[in-house]
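All protein chains of the complex are present and in place, except for one that has been dropped.
Naming follows writing order (A and B), and every chain is counted from residue 1.
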Amino acid sequence: MSVTPIQPPIPKLKREAIVSALKKGARVDGRGFEDFRPITIELNPIPRRSNGSALVKLGNTSILVGVKISVERPFPDRPSEGVLQVHAEFVPLASPSFEPGPPDENAVEVARVIDRCLRESKSIDLGELVIVPGKYSWSIYNDIYLLDHDGNVTDASTLASMAALNVARLPKLVSVENDQVKIDYGTMDKQLPVKLNVVTVTLVKIGGYILLDPNLDEEILAEAKVTVGIDSGGRIVGIQKSGGGLSVSELNYAVDTAIKKSRELLTLLEKALKTV
Amino acid sequence: MSGRPTLIGEDGLRHDNRRPDELRSIKMEVGVLKNADGSALVEFGNTKVIAAVYGPREPPAKYMLSPEKAIVRCRYHMAPFSTAERKSPAPSRREIELSKVIREALESAIFTELFPRSAIDIFIEVLQADGGTRTAGLTAASLALADAGIPMRDLIAAVAVGKIDGVIVLDIDELEDEYGEADMPVGMMPSLNQVVLLQLNGVMTREEFDAAMNLAVKGIFEVYRLQKEALSKKYMLYIEE
Partner (left out) sequence: MANIYVANRQIVKPGDLLAEGDDAIAGSYTYKVGGKVYGTVIGLAEVKENAVSIIPLEGVVVPREGDLVIGVVVGVGVTNWFIDIRAPYKAVLNAGEAIEQFNPLTDDIRKYFDIGDYVLAKVLIFDRSRGPILTTKAKGLGKIVEGLVIDVKPSRVPRIVGKRKTMVEALTSLTNCSMTVAVNGRIWIKCPNSLLEDIVIRAIRKIESEAHIPGLTDRIRRFIEDEKRRAGIP
């Protein structure tokens, strides 16, 4: 069951400062309406145990993604495809408002939105991940770990997932004989078949203004939020609106801005991946 | 892929002979449960959803209450017999997500500030699933809220549009969802031109998104008209007697 979250109130002065800055065309942290916070991408911070990993900082929001790959039986309805699964954990060390326990609706939502964007865009060619149809295929587990929460977890998580999947390597397939596979999990081998990159761009509406990349205060104040998934071909590969309502023209503006700003994230990602 | 059905025939019609911009046959009935403060049954073709509202009432636990407004609790749930293969009654990740987006959509319509320290509970049960269950559920829940007399900015009307065989179509069913390229559920407060639920699962160009949104709005106004009719009907019956 989904329940209205009871949030600690934002002090009135802080709220007024945010809104009055917006009226002057600025944000409290000095950004323009369409600016991202500073972004850093660190590749493979978990080199020994994960098949691929990335640490992304979006302002003070910090996301670690680890990819684990193993051989499993494919789903019966998709015998000639590998499996991709995205999960997210909002662990209690990331925020005073998080409690230990199974993923709550916010973590589930983030994971599912990213899962859909990757799946629908066919970012990873799951057909190349089959070893013996119906029997063996590669299962890719993309686990999102929120370490520090300062808003816009989705965009940071998508970026970290995409970076980790790009650097991830399959364990070495030693042999396939008589329907038996031998895997050397200790040796990293081929790269994942990443066909195109996907990013998400999130915007919120506060007091009638549409802002890119909200920090936590802005997110709590927001009347509505919309996340748009964009692939490297400029196509829309997913949308998720949350919170309250937006007019059709506000949505169109958000989608246009997302498409435009996705280029920045994709360029940043490609630049980081070149350093490998 | 083998065994993929043709979704748009040579005559331009869909597998169930609908035009691309045609809704399925829709039925709505308000006040279908005795115990609930408000209830509604909504059908889009073979999709059948029932919604019940309880409250505003005392929240089950003190820590849940807000001194500013009513909290809204919402569960979207699929009956085990509603799907082709039996669905486990335990809440799935999909149901957790949909409960959240539906709750947020409804919460944007309800005047929760009128009932501080109370809870409004909304239960949606999918009885038979054939595509568009979240939009049918949202449509039903909004009717149930109206039936419970809970003040709202507007009713919420919802429908899913999609892209199948490259064509943008209205009110997709399960087959079209499964084999199509995109599914886009949309919910609105039509009088206020506010989109309160929007998800896109699939790939669209910018132009296709525009076309899909326009088609969704068109469908939503028809669903809205049927909602108003269903609400009136509850009070018309007595006059005919």
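Everything below uses one rule, namely that a contact is a pair of C-beta atoms (placed from the backbone, for glycine too) under 8 Å apart; a residue touches a chain by one contact, two chains touch by 3 or more.
Fair warning: this is a prediction, and the values are worked out from it, not measured in the lab.
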List the neighbours, among the chains on screen, of the chain that has been left out.
B
Looking at B:Gly131, B:Gly162, B:Pro190 or B:Gly219, which makes contact with the chain not pictured?
B:Pro190
Selected residue (touches chain absent from view) among B:Val32, B:Leu155 or B:Val196:
B:Leu155
Please identify, in ascending order, the residues of chain B that touch the omitted chain?
37-38, 55-58, 67, 70, 111, 114-119, 146-155, 189-192, 224, 228, 231-232, 235, 238-239
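By our rule, only the chains that are shown with their structure count from here on.
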Chain-centre distance (mean CA atoms) for chain A and chain B, in whole Å, is 27
Per the touch rule, the chain B residues reaching chain A in their complex are 63-64, 66, 69, 71-75, 93-94, 96-97, 99-104, 107-108, 112, 182, 184, 188-189, 192-206, 209-210, 213, 217
Given the complex with chain B, which residues does chain A contribute to the contact?
1-4, 6, 105-106, 108-109, 111-112, 116, 120-121, 224, 226, 231, 234-248, 251-252, 255-256, 259
